[in-house]
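Taken from a larger complex, these chains appear in their original positions, while the remainder are omitted.
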Amino acid sequence: MLFTVNKSPLTSDNLKTCLRFAKKGNSVLLYEDGVYGAIPGTKVESVVKEALKSIEVFALKEDLKARGFGEVIDGVKLVDYAGFVGLVEEHNVCPWL
Amino acid sequence: MAGEDLNEEERSEEDKKKFLFLMRKAPYGSIYPQGGLEVILIMAAYDQTISVLFADDGVFCLKKGQETAGIHVKDFSSAFKVLESYGVEHLYVDKTSLEERGMKPEDLLTGVEVVSSDEMSGFLSGQDVILPF
Amino acid sequence: MKFGILILEGPYQHQAGDSAYNFAEAAVAKGHAISGLFFYCDGVQNATTYMTPPQDDRHISKRWAEFIAKHGVDAVVCIAASKKRGITDANLIKGARIAGLGQLTELGIESDRLIAFGD
């Protein structure tokens, strides 16, 4: 299962509630404003670090770059749109809008 | 689409897909829950497996006693009551979401199964299509 | 694989329609088929020929029309949502058709994956 999260976790609870449903072995893709969850040093960094213990977290490179960020929290994997498509090949998708 | 000429009788059990409607948004603030409801009512005419999960602000969709006259929009909440008669298999409500909103099952306008997110995790993975509204 | 794509937000206001387009482009670039596009709620606004954005900005409906033509994609615009928002055959992009919500169910059945973009 791939959860796709597009809201900024700095202002929305979306990522947190998504993680309540994401179980071991699931993946979460952060895209659009969701990518702010991938950058280091924010107030939600600990939430993402905790999640990384049991699930895979991806961030969409194009959206990160658009927003002026490159570096991500250790363990978060960067994917481009082709990688996004690859994740959808591998998993059923649960869009967490 | 190729599927158009298949009618429901022609679909065998194995052809059925599992559709889950994930209702996570409050009613009236946006069109989403109403949009989801309208898809469910149409999809019910197809012979598929339909479940609905209300989580986060989506649980507010099921609150009893909605009266929308004052804001001049259509009250669509009563349609949620008939979903079971439309053949929707399961109506689930996320327990934590309900509790965080100070609500109890008796506040809801239809009978639902209150479930934990742990129980739902596996269920989500077993779905073929998840539609977010 | 066959990917179905559901678009729930209108053009320019939210990123959802852009993300859907970028995803669809990347999917065909990887050799996948787009089994269908379904425009619903404000998403129907992506399919109007009436938009005339600035020259230096993307032309969202033209981009979809070109994508649909190039890849022979079935693009459905929800009739109920269109009526509420003023989309008719008179301002519908080429290659798209206005139809009912049953088509979204069909798309879900026909597709290996159905992925929604919204807000």
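We just call them A, B and C in the order they show up, numbering each chain from 1.
Keep in mind that, in the parts below, contacts are C-beta pairs under 8 Å (C-beta built on N, C-alpha and C of every residue); 3 or more make two chains touch, one makes a residue touch a chain.
Keep in mind that this is a model prediction, so the values were computed, not measured.
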item	value
Subunit stoichiometry in the structure file as a whole	A x2, B x2, C x2
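Basically, only the chains that are shown with their structure count from here on.
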item	value
Pairwise touch network: line, ring, star, complete, or other	complete
Chain pair bearing the highest count of C-beta contacts	B-C
Whole-Å separation of chain centres (CA-atom averages), chain B against chain C	24
Residues of chain A touching at least two other chains	92-93, 95, 97
Junction residues of chain C - those touching two or more other chains	8, 114, 116, 118
Residue numbers on chain C that touch chain A, as the complex places them	1, 3, 8, 15-16, 19, 22-23, 25-27, 29-30, 32, 113-119
Residues of chain A that touch chain C when the two form their complex	4, 6, 31-33, 62, 80-82, 84-86, 88-89, 92-93, 95, 97
Complex contacts: residues of chain B adjacent to chain A	22, 24-25, 32, 55-56, 96-97, 117-118, 120-122, 124-125, 127-128, 130, 132
